[in-house]
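Up next is subunit A:
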Amino acid sequence: MRKSHDLTAAQQFRPRVRQAALKRLWCAALCAAAALAPGQAAAVTLRITPQSNLAILDPIWTTATVTRTHGYMIYDTLFGTDAEGQVRPQMVDTWSVSADKRLWTFTLRPGLRFSDGTPVTSADVIASLERWGQRDNMGQELFKFVARLDAVDAHTFRIRLKEPYGLVLESLGKLGANVPFIMPKRVAETPADRQIDDFTGSGPYMFKQDEWKPGALVVYVKNPYYKPRDEPPSGTAGGKRVYVDRVEWHIIADPQTQVNALISGEIDVLEQPAHEYYAMLRRDPNIRVLDNKYGAMVILRFNQLQPPFNDVRLRRAALVALSQKPFLQAQYVSSDLYRTCRSVYPCGSAYASERGMNGLLGGDFKRARSMLEQARYDGTPVVILQPTDLATISRLPLVAAQQLRFAGFKVELQSMDWQTLVSRRANRGPVAQGGWNVFLTTFNGLDLDNPVVNPALNASCGQAWVGWPCDPELERLRAQFVRATDPVDKKRIAEQVQERALEIATHAPLGEYFQPVAVRKNVTGYLNAPVYLYWNLRKR
Partner candidate 1 sequence: MSAAAGIDSETAPAGAAPGIGRRLARNGAVRFGGAVLLVLLVLALAAPWLGTVDPTLFDPASRDLLPGRVGEVMTLDGNVLQHTFWMGSDGYGRDLYSRVLYGARVSLLVGATVALLALAFGTLAGLLAGYFRWLDGVLMRVMDGLMAVPNILLAVALVAMWKASLWTVIAAITVPEIPRVTRLVRSLVLGIREEPYVEAAVSVGTSRFAILTRHILPNCIAPLVVQGTYVCASAMLVEAILSFLGVGLPTDIPTWGNMMAEGRLEFTQYPQNVFFPGVFLALTVFAVNILGDGLRDTLDPRFGKRGER
Partner candidate 2 sequence: MSGASAAVMADDAPVLDVRGLAVRLPPGAERAHAVREVSFAVRKGELVCLLGESGSGKSVIAQSVMGLLPRGLPAVAGEVRLEGENLLAARPERLRRLRGTRMSMVFQEPATALNPVMRCGAQIDELLACHTALPAAERRRRILEVLAQVRLPDPARMLASYPHQLSGGQRQRIMIAMALILEPALLVADEPTTALDVTTQAEILALIRLLQRDHGTAVLYITHDFGVAAEIADRVAVLRQGELIEQGSAEEVLSRPRHAYTRMLLAAVPSLVPPERAPLATREEVLSAHGLGKTYAGGTFLARGKEVVAARDIELSVHRGETVGIVGESGSGKSTVARCVARLIEASAGRLALDGASVPLAGSVAREFRRRVQIVFQDPYRSLNPRRTVGAAIVEGPMNFGVPRAKARLRAQALMGLVRLSPGALERYPHEFSGGQRQRLCIARALALEPHLLIADEAVSALDVSVQAQILELLADIQRRLRLALLFITHDLRVAAQICDRVVVMQHGRIVEQGPVGAIFRAPRHPYTRALLAAAPGRRFDFALPRPPPA
């Protein structure tokens, strides 16, 4: 049974070899679709099986992937990021920046309305941004620089900064979890630590709460008030045109049943088929596997508060012993679905490099063994948490256990369901009182592609992500990166951040894998992006 977790389809910027071929395929499909007589008679229903069960409906409150996809269905954003990674205006019509780069002014597109017919105003935008700012990490960074956020009139609002900030547009148009969706003021005023219970939005679809059966069925219908932009759709930018009347999310728990349902045509789109089935799906005549360029990264996280990994020398020894290929082979089956990547940033992203990687992740058990002796490792067991109910990551801990054992560590595997793991890893105490030493998880590439958004690189001790690395030097470099506006400076600082992170071994990057979406051939127009987007789809 899939749960929401850190994984989202990663963003990958370097065009793949097959990318060009796919482009030609799209425009052929689009032209054919246009030829069809508009306004078919029967209501067209699109059946999709999402990555996991939609439980929490507040995209600001949780970073769960399926909630974020739900957000893209019913809400709209000020800015979007297109397929090439460029930030483009979406709800915003025009915007301007003062000379001293401290005053940003934005005007909304005319005639924007919520699904209950009420017009979208600056007041709604301001309330939404303030709520988003409290929860999202990029939002928090942005609001540290915001002096004042106010409305000029119903369609124009301004952001006044204390000092210039390089990531204003990247923040407003970010793709990853806690997307700055715009909600009605009354909804956005819900305190950030309580979940909203009114699902009015200005996105391409409307959520049918009466037909919602949690754990089984989620229903959306076309939003009559939505006015798409004119540009062609690309990523979350461009016109979000809707060609179907109704979208149904069918929650299917069992991975094999998911694939069988797709093959038998009972569902049209399957977000994350289990890796074991891609070979079969590729061979199926009426199914298309949409290889995308957006991968996810596997991460092994050390708990730096508890022995043995409170000793940096032992963490370095682990980095030497681990090697990426066995993890990827065991978990992601066929080689066209994974690749090794010797960088803390996704390979192909702006700041990816091999800086500081020499001698690491080579599976050199002998050297690791000698490092253990030098560090006088006293045999304290390494407790690895293993989730049993998440098919996409449940095998990684076993591979880690074996490699660490080869390196001479004493290892103990503790299996539990994902929810227990999530709460267990928040425990800072010793292993005896429910603590831990190592866990493995995966992150969407776009959540790791710069020192600010990548949680693993945060070394602010208690405030850092679980594992709580503590290193003022790394924090100094990250603060420096935030203030840099020139891309060359950002690249240099980002590489220094990686080098420092590997020196204090905040975590072990274990390579990338892809989980392309599988779509039946009678459905066309799927937007290839690092997040799941369901507009622009046609079903014959």
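Keep in mind how these were chosen: all candidates are chains of the complex that A comes from, given by their letters.
In this section, a residue touches a chain if its C-beta (ideal position, glycine included) is under 8 Å from a C-beta of that chain, and two chains touch if they have at least 3 such contacts; residues count from 1.
Keep in mind the model is a prediction, meaning the values are calculated, not measured.
Student: For subunit A, which of the options 1 or 2 is its touching partner in this complex?
Tutor: 1
Student: Could you pull out which subunit A residues touch candidate 1 in their complex?
Tutor: Per the stated touch rule, the residues are 1, 255-256, 274, 276-277, 279-280, 325-327, 329-330, 333, 365, 386, 388-389, 391, 394-395, 398-399, 401-402, 405-406, 413-417, 420.
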